[in-house]
Structure formats: structure tokens, C-alpha cells
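Provided herewith is a single structure, encoded as C-alpha cells, for subsequent inquiry.
For this view, one protein chain was removed and the others were kept in their places.
Showing subunit A:
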Amino acid sequence: MPEQSAPTPSMEPFRPAGLGDTDGPGTVQIRKLVKSFGANTVLKDINVDIAAGEVCVLIGPSGSGKSTLLRCIDGLEQIDSGVLRVNGEDLGYIEDATHYRPLSRTDRRRQRTQIGMVFQQFNLFPNMTALENITVGQTLVKRTTRAQAKQRARELLTRVGLEGHGNHYPAQLSGGQQQRVAIARSLAMDPQVMLFDEPTSALDPELVGDVLDVMRQLADEGMTMLVTTHEMGFAREVANSLLFMADGYIVERGDPREVLANPQEPRTQQFLKKVL
């Protein structure tokens, strides 16, 4: 059997127990998703369901398409084909009785605000203070009043353990603090799904814990989260499901502790032997 073949479609889909709906707010449904950059097909046939409140960790070798998948879900990349439903809505399209129609810009932006994204490089706006970073989306996009937005921003700063840091510019904050402001900035839009693309990879080791604590707290509150990370401890302790990607396919999916301890697929075994 060639090593790079697609996983057998007959594989029983994994469903973590005790979670919410699989359609509607806080869910992600992906069917036959294909995404290529020019001749390079990065995502070949992605099928996955994320339930409301699920914390799903994505792992896989570099270049396997983890970031691309998250970016597709956030609408930062246009998909080539397949179905991509987030929060119970087709991303960028609306389905009526007879066919799919592309959504208006405004509706697409509304869908985006309901999905939060946290980047490896934080991507805070350096020209704004921490507080302004958190209020800008609220006042501009959600049209909340300035006072309410500030109030919310202060609450969120407290929640990520950065009370009183509102007047600091990103350059005055440590990496870990910046990433927590970035999480607060996303949360300010009241998303129902949060995507984290290697949120701790750019951090000094001693700062990783603070960010993971915030993510853990968010998971406890029932946020649907998709996380690519090298933090296997986080996967073991916090995640409901683990997803191993290689060469544009989802090779294996299961309970994080089981998969990490006892991977079924040879590709997963190979990969875990290297990283664990």
C-alpha cells in the first residue's frame, strides 16, 4: 500500500461524547473540502464535524495544511470546492431552494465576526493601545458605543489577566501579554468559534503557560475551539478530540489521550515518534 494514500472513507467518524449540537452556532461542518495554491493542492479531501463546545487540536507535519484549513474556516482563503459550514451557515454562500448564491460583502463580514482567529504572530495593531485593539472591532464593525466597548474591553483584559494594561502599546508588552490581548480582541466580537494557529509557538517557554491558561478557561466556558499546536500537554488535558493531518488529508481522529498513547495509523505513529 502506498504510504501517501487517503484514509479509507469507511473509517467510522469520531464523535467526542457529551458535546452539543453538530449544526447551528458553534459548529463547523466540512465536506470534501479542496484548497490549492496554483498547482499545489494543499487540502485534498477534508471531511470533519466539530460540535458546539468541542475543543479540537490539530497536529501534523509542517506543510500538511493545518494553517490553511484554519484560514479557510476564517474566510481568509477562498476554498476551491466542497462544503464549509460554520455556525450552521455556508461560509460565503447562501443556499436557496434551487442553488447556491454568493453572499454580499456585508453578510460575509458578519460571518467573519462570528469566527475568531488568533495568529501565531499575534498581529496586534501596533498603532493602537491594548484597549484600542479590543475596542476597534466593537465600535467599527459591531457599532457598539465607545463607552460600552471600553467597558467590555476592560472586562476582557481582566479575564485574560491583564487588568490595567489597557494603555500599553503592543511594543510595550511581552509576547505572552500580546497574545492574550489578541485573544481578548477576538473575544470582543462575541465569536461562536475560535481558531488558534500555533498561538504559543512564537513565545518564550516561560510565557506559554499564561496563554494556555486563558485558552483552558475559554474551553471550560464551552467555547468551540480549533487549535493547531505543538503543546501535547494541552491536547491531553483540554482537548475533546485530536486530529492528525498529513499531505492534505485527515489521517486520524480520536480521543486525544488514546491517539497520543496508541495511534492507529502508521503515519500518525511515525509523526508522534518524532515529536513526543
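Heads up, the rule we're going with is that a residue touches a chain if its C-beta (ideal position, glycine included) is under 8 Å from a C-beta of that chain, and two chains touch if they have at least 3 such contacts; residues count from 1.
In the analysis below, contacts and distances are computed from a predicted model.
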item: The complex's invisible chain, by UniProt name, from "Amino acid ABC transporter permease", "Hydrogenase maturation nickel metallochaperone HypA", "Sulfite reductase (NADPH) hemoprotein beta-component" or "(2Fe-2S)-binding protein"; value: "Amino acid ABC transporter permease"
item: Among A:Gly26, A:Gly60 or A:Gly166, the residue in touch with the chain that has been omitted; value: A:Gly166
item: Selected from A:Glu54, A:Asp74, A:Glu198 or A:Glu252 as touching the chain missing from the view; value: A:Asp74
item: Selected residue (touches chain absent from view) among A:Lys150, A:Arg180, A:Arg253 or A:Arg267; value: A:Lys150
item: Contact with the hidden chain (one of A:Val34, A:Val83, A:Leu103 or A:Met189); value: A:Met189
item: Residue numbers in subunit A that touch the chain omitted from display; value: 74-76, 105, 109-110, 112-113, 115-117, 119, 121, 123-128, 131, 136-137, 140-141, 147, 150, 154, 164-169, 171-172, 182, 185-186, 189
